[in-house]
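Below is a structure I'd like to ask you about.
Removed from the display is one protein chain of the complex; every other protein chain stays in position.
Chain nomenclature is as follows: A and B, assigned in order of appearance, with residue numbering initiated at 1 for each chain independently.
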Amino acid sequence: MFISAIAALSAVLLVQDSTPAQPAASPAPAPRTIAIDEAFAEAANLNVGDHVTISAQPGTEAAKAESVVVGAIFRRGADPSEVARGDFKVRLHLDQLQRISGYGDRVDRFAIATTDSADIAPTLERVNRQAFGFRAYHSRDIAVETSRTFLVVSRFHRAIGVITIVASSVFLLCIMVLKVEERRRDIAALRLMGISRSSVAQSIVIEAALVALLGSALGVLLGWAASLFVNSHYKALYQTPLEFSIITGPIVAFAVSLSLVLGIAAGLAASLRLVRTPPLTLFGR
Amino acid sequence: MKLTLAKASLIRHRSRTILAVLGVAIAAAMLLDMVMLASGMRESFRQLLMSRGFEIRLAPKGTLPFDTDATIPNVRAVTEVLRGNPDIEMISPVMGASIHIPVGERNVSSAALGIDPSVQGDYELLSGGDVTRADAIVANDYLLEQLGAEIGDTLDVGTGYDPQTRSYTGQRRLVVTGRVRFLYGATQQPGSAMRRETLEGMVGPERRDRASLFMVSLREGSDAEQVRGWIAAQLPNVTAISIATAIAQVDQRLSYFRQLAFILGAVSLFVGFLLVTTLVTVSVNERAGEIAVMRAIGVSRAHVVQQIVIEGVAISMAGAVAGLALGLVTARYLNEILSAFPGLPMAIDFFLFQPRAAWSALGLLVVSGIGAGIYPAWRAASLPIAESLRREAIA
Partner (left out) sequence: MTGTSIVSLREVKRDYVLGAERVHALQGVTLDVAAGDYVAIAGPSGCGKSTLLNLIGVIDQPTAGTVSVGGRRVDGMSDREATMFRLHSIGFVFQRFYLMPILSALENVALPMAEAKVPARQRIERAAELLDYVGLSSRMNHRPSELSGGEQQRVAIARAIANKPSLVLADEPTGELDAHTGAEIIALFRRLNTDGTTIIVVTHDEELADAAHRQIHMRDGRIVGDAFEV
């Protein structure tokens, strides 16, 4: 059932630039390679082939530090829990990390890949029944657990979103009521011409709906542009491929229908009040 | 008279005025919240760092305090070096480790600090006594709750728990002497503290005479940045962090919130401005005839503008006052959400009410209300009188 297992060990490393190894008289064993993340490479001005010294403790005596070569520069996966932390990542060969960190033959976790057809729940249970001193989790659950930052931020966003929606609702309602009230004279003229209340009300509501639709279209465009900006800005700022703002169909549908409903409601409320008022009063104010 | 006119005009369209005030209030609340968010975090963090008077913190090179498991070796030697600077008043080395306490079948883990109670700046005692004896431990409420323990109870505390063999590298029997609150502790994070010697005795030889952090307080009148520079030169293996640099670090890490606050604040201000402009424009257009008549009977342009602007200001002010109340309530709610932010001290408020910032935000809104009224008012007051009257008569 187990296709492969990857052991991982994480530790804090201190990486120092070191001068390239002196051409030695006796052939020393070739230094091991490490991979560093893009952000680190940029911040420390490191390139593939550079020699660095690594140690698990600051100020470690030279004997315990090891010289390695940057063998690869990698781009980190999109992990929301790492956003804004500004940490660097270095990948080492497991045995080397175990040695320099003094962990011995230990790891923090095993990652286990299963075949596509494998059923996760019974597998977990089987591992946990036999486990002695460790526990198996579904990666998905771990991801939820480790992305608390992300969860807090998304709860915060939701709250801000609700406030924004309430605010824009009041704003929309206000604008629409004003727009309709502006038409009081036209309404009076239409009524004096003998056009029925319902026709007048209908025409106002249709106009309000059109204005709302037009505004929504503009708003969607604006939102799209803002989203582009937000994404490019924060991707660059946090050096992550994460998408910060995604405009989905349902979001657009929600925004458009909200503004449409509010537009029609405002149009209806204002027009009903206006068509009930005698036309001459509308003129005379 | 101008006030009477403005008041009467606002009352004339009561529902419209209420709606506009409500709109401005929400915009004001949002603006206030965003100002509180933008400046609050930093100020709250500064207050927290300053609360015990330790101006400088030393962490292992390249790290932030307790951000990693790294430690600073040779506590005694480092302390000696630091004592060499006459500006340094107090040095408090802190060791951090994980401890494990078996409770029945369970095993409760907690962060533990090894400190010297006479100079520590990490917690405040809520009840009971401090860790004056070698076998004493103090714990926060969250840990006590998890353990089901109280002051006076004896605990078997271990470090270096090996789950496979269910054994500890160091174990000791400690008595809970006090309940404490950790100043820098996050929410729902178990915490405990004991004497540094006690913890050192438990963690094993490779971590002896090491500290996770040094807290350094300075004599009055000394320059923190200067001392920081001195420490950096003397101790190349540590990173010395002054409050200013710590704030800069936090700023960077939480820049997202500041930028969000700035953008949303600007949007709120703009929305408030737009709302007042729209309202005043519509109201002025409706009254083009009235305005022309006022001008005809000799009311000056400036007075007409003033009267219309007063309306905009009244709406903005009413909205700002309502927004202040609304903003404080929403800030509290949003702060509660963000207080669960992992890894940040519980004591940090994202939203901090600072009167000056708040007043300037609301003042800005009122000023924008004035600005919003001036243009449509000036335009209306400058229309040719005869022409406006003729149009009014035709209509």
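By our rule, contacts are C-beta pairs under 8 Å (C-beta built on N, C-alpha and C of every residue); 3 or more make two chains touch, one makes a residue touch a chain.
These numbers come from a predicted model, not from an experiment.
Residue B:R390 is the one among B:R83, B:R166, B:R332 or B:R390 that touches the chain missing from this view.
Across B:P205, B:G298 or B:P355, the residue that sits in touch with the chain not pictured is B:G298.
In the full complex, chain B contacts the hidden chain through residues 1, 4-5, 8-9, 11-12, 289-290, 293-301, 303, 384-386, 389-390, 392-393.
The rule is simple: only the chains that are shown with their structure count from here on.
Taking each chain's centre as the mean of its C-alpha atoms, chain A lies 23 Å from chain B. Residues 13, 15-16, 19-20, 22-23, 26-27, 29-30, 60-63, 68-73, 162-166, 206, 236-238, 252-256, 260, 264, 268, 271, 274-275, 278-279, 282, 285-286, 330, 333-334, 337-338, 340-343, 395 of chain B are the ones touching chain A in the complex. The touching residues of chain A, counted against chain B in their complex, run 11-12, 14, 56-59, 83-86, 102, 132-134, 148-149, 152-153, 155-156, 159-160, 163-164, 166-168, 170-171, 173-175, 177-179, 181-182, 184-185, 234, 237-238, 283, 285.
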